[in-house]
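For this view, one protein chain was removed and the others were kept in their places.
Each chain carries a letter (A, B, C and D) given by its place in the written order, and its residues are counted from 1.
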Amino acid sequence: MTALLDRPHSGADVALEVRDVTKTFQVARSASGNNRLRALDGINLTVGRGETLGLVGESGCGKSTLARTLMLLEKPDSGTVAFEGQDPFGLKGKELLAWRRRVQMVFQDPFASLNARMTAGEIISEPWATHRSLYQTAREREARLHELLQLVGLRPSDARKSPQEFSGGQRQRIGIARALALNPELIILDEPVSALDLSVQAQVLNLLNELQEKLGVSYIFISHDLSVVRHVTDRVAVMYLGRIIESGTTEDVFERPLHPYTAALMSASPKLDPAARPAERIVLRGELPSPLDPPSGCRFRTRCWKAQDICAQQAPPATTAAQAGRVHLGTPHLRAAGTDAAPVHTAECHFPLEDPQKAGLRAVAAG
Amino acid sequence: MSQTTQDLPGTGPDGTKKTPAGHSATEPASPARREAKSTTPNLFRLLLRDKFACSGAVVLFVVLLTAAFGPALMGDLATKQNLLFANKAPFNPANGWEYFLGSDSLGRSVLGRLVVATRTTLLVAVPAVAVAMLIGSLWGVWAGYHRGWRENASMRIADVIMSFPSLLLAVVVLYVFSPSIANIVLILALTRIPIYLRTARAESAELQSRTFVDAARTFGARPNAIIVRHVIPVVTPTILTLATLEFCYVMLAESSLSFLGIGIQPPDVSWGLLVSQGRQYLQTAWWLSIFPGLAIVITAISANLLAAWLRIATDPSQRWRLAVPGRKKLITRIPAKESK
Amino acid sequence: SVANSGAATGGGAAAASDTLRVVLQQEPPTLEPCESNLTSTGVVDRSTVTEPLVERNPSTGELEPKLATEWSSEDNKVWTFKLREGVKFHDGSAFTAEDAAATIDRAVNSKLGCNVEGYVFGDDDLGVEVVDDTTLTVTAKQADPILPLRVSFLEVVPAETSATEKVREPIGTGPYKLESWDAGQKITLARFDGYWGEQPAYAKAEYQWRSEGSVRAAMITSGEADIATGLSPEDNIGDLGVPYPNNETVAIRMHNNKAPFNDIRVRQAVNYAIDKEGIVASLYGGRDKVAAQLVPEGVVGHNANLSPWAYDAEKAKQLVAEAKADGVDTGAQVSLVVRNAQFPKIQELAQVIQEQLTQAGLNVKLKMLETSQQLTYQVRPFAEDEGDIGLMIQHGNQAGDAAFTVDQYMTTKGAQSAFGTAELDALIKKADAATGEERQKAFEDVFAYQNENVVQFAHISHQTGMIGKAATVDYTPNSSTGDELRVAEAKPAQ
Amino acid sequence: MTATIEGTQRPGEPHPVVLRVAGLDVDIRTPSGEVRAVSGAGFIARAGQTLALLGESGCGKSMTAKAVAGLLDPVAHVSGGTVELDGKDLNRMSAKQRRKVAGAELGIVFQDALTVLNPVYPVGVQLGEAFRIHRGLSAKAARKEAIALMRRVGIPEPESRVDAFPHQFSGGMRQRILIAMAVALSPKLLIADEPTTALDVTVQAQIMDLLRRLRQEENMAVVLITHDLAVVAEEADDVSVMYAGTVAEQGPVEQVFATPRHPYTKGLLESVPVDAERGASLSSIPGSPPELKHIPAGCVYQDRCPLARELCRQERPVLREVAPGQKAACHFSELLATDETLEEIKS
Partner (left out) sequence: MLTYLRKRIVSSALPLVVVIVGVFALARLTGNPASLYLPLNATDQMRADFAARNGLDQPLLVQMADYFGGVLQLDFGTSLRTGESAAAMALRAFPATLQLAATTMVIAIVLAVIVGSWAALKPNGIADRICSFVSMAAASIPDFWLAIVGIWVFAITLGWVPTSGVAGAAAWVLPIGTLVMRPFGALVQVVRGAMVSALAEPYIKLARSKGASQSRVVTRHALRNAAAPALTVAGDLTVGLVNGAVVVETIFGWPGIGKLMIDSILQRDFAVLQACVLLTALAIFVLNIVIDLLYALLDPRVRPASAASRRRAKASRAAVPAQSAPANA
């Protein structure tokens, strides 16, 4: 099986590289007698420095598992992870601690990820209890705490409050402040805004954006809210049943999806603006198949309207947009930045979709 | 960009037109508001509000004082025998205050003995509970946090202790060592460890899968640090509640050992021993066993009342129960007006 | 039985009158006849299920014929027993001299480890010879004037009884035979139709056991039992309690290998310091008798002339002070070793004595122990303690002869004797060999001597036992009731 | 209360009023005293139409829903107002009468689909329970009904899955089961509290589809609670925007979204990330809602409102008709009837 090509918009500055990572869980035996759940199945990812990579996909497709694996909370069965050339799974002691400092995570659930019995200040300064060398004196820590609170839009007096006294959005900010406490270079954000309502969501997204601009942090941004993903990410990877089935620049993926699943996803996303709503919505039939017994060949074939016999027999190869007969358009602002090594738009599908614009042209021509 | 920082201090949304109320939503401005700001209400105040828990606390406090100072004040009274003044009934002012609760079969003051016994009882029950609690819960927390073989081995050890006859242990300790308070404490502590071990393990195993523990792991915090910071504070209220039930159990176990003749031995005296000794006079001198029995029951109920309260008071999702309905309304009643 | 207790709970008096229901303190471990000197076994066995050749009358102290009709000896060494004819065992077989001989061999000469062997007989074996079916001779190694008395402890079993294993359910010749034993619940005896003597009044005897005195008493008051043993005054039995002198004597046995008891004045002081009258009056309701020696009246050798030590706290203090002045470390700790629950109110008694000895200027520590531990202090080799030892003993002379007391408690090497003197040993030896009046006199001297010159003991009291007895039963307890409850003597009240 | 809604019956109209809530107050007990979580809320829901309750997290949407259904936690209680279902005031009913209504005339889908099902009973038993309670069916008959229901909400192979336990279903399936349970007896009113928040878009689309179908088939009135503006825009006929326990604005969806007349609604609409603005900073409403303990006198939105004046600090605005069919609780709603953003209006 050919690996899905994936590289950041600027080939030189690779922060994180994930190759063929597979993770299985032992679970209760299913009807078919299988008890190994493949949550991740050969994941390939690259994140560039200062880049935001979006990760979207149906619930249960393995997004959080990937995030947890990258944070060393789960041990992959196979595959490699390299952050700035270093394999964290081989690290020990001091080196591991140093690595931990550089990669941090904001958890999916702002309620569960904060200990209700600690104050906000304690939560945010907790990492320093482990990384003692970072700020030696209590005064330094105090100063940094205030700085962090300010950075995420809380006030110094909030440090004494406990999580229950904050609204969901404020809690999420505490989580972000905690992740920032160690000045990391990569932050994995697992659905950082899904628990938040619109106005708070806007606050958090703005904050993230600002931090990236100021500090050059890289993000992996996991979400199922497509409008948000579209808003914040540079590139997007679409996951389905433990595999990345499509990846490319945000604009490519959103505007010109190659994979039918991506197209369905885009089409299902509700739109505020009636004009933006697709005339005909693709509603997928059926549920996500059980990851314990994934379909043979293409995983999506059970719900795909384009499926044919070959889909059941062969796993689809990775297809680039060019191979699919697409004109590569690239992203305007990247072109402006003068990079020529533009990221590749690929998908795993036997029958990649046509370019909607071309299809539109053809329709016009036919009409 | 300016949008992002709008609610940072100093860059209020209304720029120049900064009014106290508009200053912020989170920072209360008026003094009255500031006072109410602390949303984790003072525990002591909450305690005063619950009449039952409060009286429980008072009783326990009195018991503690008695244990601390009683023996010094009434030690002699408790041992002074007077065979001619045996088994005098209580509540007879003619006998003097020393014999207000009557006298025992050797003419000693029941009051004095009860007071002196308080210390022994607490010296047995408190350390036994404390030792079992500390060992059992730390062990359980550790086992539950690490899971795997450590958990399994610990649970099997708990099984062993649970199915071991504690009476044999009592006899062994009494035989190999000597009957002393310390040894009784040892037996009672040892045999009660599994109770805490199991409870702490279950909670800890549940906690270690929580996201905030994962978060701590991502900073590289060591397991012991996580246990201290995240697991123990959450497990503590449950363990404390359990400990009060155990406190009652231990007092009873001690009295059962006395009954079987392998517990506290005279001339030491504990409530349990007093009940046990007094039982043969039940028909002739009821006060000998009733008063110490009452002491046990009242202390146990008090400890339980306090524990029940503590459990609620330390649980953010239950704390509202301590509010007396309709006591105080924090509802702003402003007549709405239609305006143009 | 169910019917009985059912009826009993209803009325109380309407107990079925053909069954005598007895409630004991504990279940007999076995009914092995060769262990019937153990109270818990003997109380059921002796003279009820099994019978000895000779039996001592607890009231008169005289030996009376049982399975032997006559006995005699020329030299106190070889004793000839004439056996009763027409006696049948419960299994129908006839009782012969073979059985009697086998019984003695089994209990005294075997490796069975019978309790009577050590208790009643010394280390030496007995020669046994069957002369004919009804004649038996027993030969002692040395002259033994009380051999028939010793033989009265041997309950006769058939010759076929195993000599290598103890039996739980014996076959005897007694008026009752074992009908059933619901282990843990009750033992039922049934009248033995083939009994050689007078048929007992009750067709059945049923034994249960409860360790709490108040429960045993309650069973009498509620009509669930007819006789309850081992009661104490606090058990609230009221009029149904029948007291009786029970041969038990309570005393403190002092060791003399350490200070302060190594000084006789201190041991005397202990005797003065204990207010025996007070104890008897307030703790034991005045029923016990203040003791001056280890055996009560009625035991051969009891010295009626000895009077108890007076209670004189001043004198006690003074004696201690004197000893102290002479360099005796009277402040050294003394352990007052007491067996838990050995007899009613032992805890109270121990605390009173501790208090009174403390008043006299001694440093007494109370040590309440369970049986097995206490035995390490009671029997040689004695357990060592951090200080000197005063052991509370309760001694019962079931045999009615002082020899059984003094050999154990007063000789220099006696199993339960802390110390002795050569003179006393000599006196004892002489008394053991004596007979008749002379024997009585010799033991009297022994007791007098110990009180004056040895002072190993501080005697407290001769105890009184109490049984509970339903009004429907006619039974009079005697000094041996606690050890052998002869249910055959009980009759329904008129 | 003046803040009631007339909700006049338009004769001959196919959408009669099913639910009429007026002046609803809900108080919560806290250790420091009672606070008001919902204050004078009022709205109406019509048969065959969807009313959306919109508002940010913690503004009292679920509380209102539970108060209407009579299922408040013991910590909270209704302290005023009327809830009329088909003309009958639910708050005046005895507990027994209310139980008759519950399930049969009023169905509710709770917010947390993942935990709300009883973990120890098969879904079939739970689905059939309403039939057993209200129709007295036998266990067997109820099971049949459960299978039919499962089929109706699109659960494949209902015969084999009827005996499965909740944990054996995915989130989307559980949500469907909950909806099935709520509509089992074809109630007149269905309250759906954030039925899709936990789900991804493809499943969300399926669920919305299902709700729409059920509403049309049964001519049910649906109260849809959500904080997703896009969902409201797509699914609802009318919308009630809530803020800090009060209704800030209400009216037909298109009208409200096109011309919001309350600064809060306007602020919300402005903070939606719109595709075109990628990478740029989003507009957001600064600050956070007032704590329930410290609800200010005057307008509840004053602390965050760019338009707040002295009047707003002293008088609480009532909900009033600001345009035909559209109501808002703002002293200055007239200022908002323009295309400018709030920032522009303010300056």
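Keep this in mind: a contact is a pair of C-beta atoms (placed from the backbone, for glycine too) under 8 Å apart; a residue touches a chain by one contact, two chains touch by 3 or more.
Keep in mind that this is a model prediction, so the values were computed, not measured.
One of C:87, C:171 or C:218 touches the chain omitted from the figure, and that residue is C:218. From the options D:102, D:225 or D:256, the residue with contact to the chain not on display is D:102.
The missing chain, though absent from the display, is touched by one residue of C:257, C:372 or C:412; that residue is C:372.
Hidden from this view is one chain, which touches subunit C at 1-2, 5-6, 8-10, 12, 29-30, 32, 111, 113, 115-119, 123, 165-166, 168, 182-185, 208-212, 214-215, 218-219, 221-222, 224, 370-373, 375-376, 378-379, 408, 414-416. Residue-level contact of subunit B with the missing chain is found at 52, 152, 156-157, 159-160, 162-169, 171-172, 175-176, 195, 198-199, 202-203, 205-207, 209-211, 234, 237-239, 241-242, 245-246, 248-249, 251-252, 255-256, 259-260, 272, 275-276, 279, 282-283, 289, 293, 296-297, 299-301, 304-305, 308, 311-312, 314-318, 321-322. For subunit D, the residues touching the chain absent from view are 66, 69, 71, 73, 99-104, 107-108, 110, 112, 114-122, 126, 129-130, 133-134, 165, 167, 178, 181-182, 184.
What we mean here is this: only the chains that are shown with their structure count from here on.
Rounded to a whole number, the gap between the C-alpha centres of subunit C and subunit D is 90 angstrom. Inter-chain spacing, taken between the CA centroids of subunit A and subunit B, is 48 Å. Within subunit A, residues 165, 202-203, 206, 209-210 each touch two or more of the remaining chains. Residue positions of subunit D with contacts to 2 or more other chains are 281-284, 286, 288-289.
Interface residues of subunit A, counted against subunit D in their complex, comprise 57-60, 165, 167-170, 194-203, 205-206, 209-210, 224-228, 230-232, 250-251, 254, 264-265, 268-274, 276-277, 281, 283-284, 286-288, 333.
Interface residues of subunit A, counted against subunit B in their complex, comprise 68, 71-73, 96-97, 100-101, 104-105, 107-109, 112-118, 126-127, 129-131, 150, 153, 155, 157-158, 161-162, 164-165, 175, 178, 182, 202-203, 206-207, 209-210. Residues 55-58, 156, 170-173, 197-206, 208-209, 227-231, 233-234, 257, 267-269, 271-275, 277-279, 281-286, 288-289, 291 of subunit D are the ones touching subunit A in the complex.
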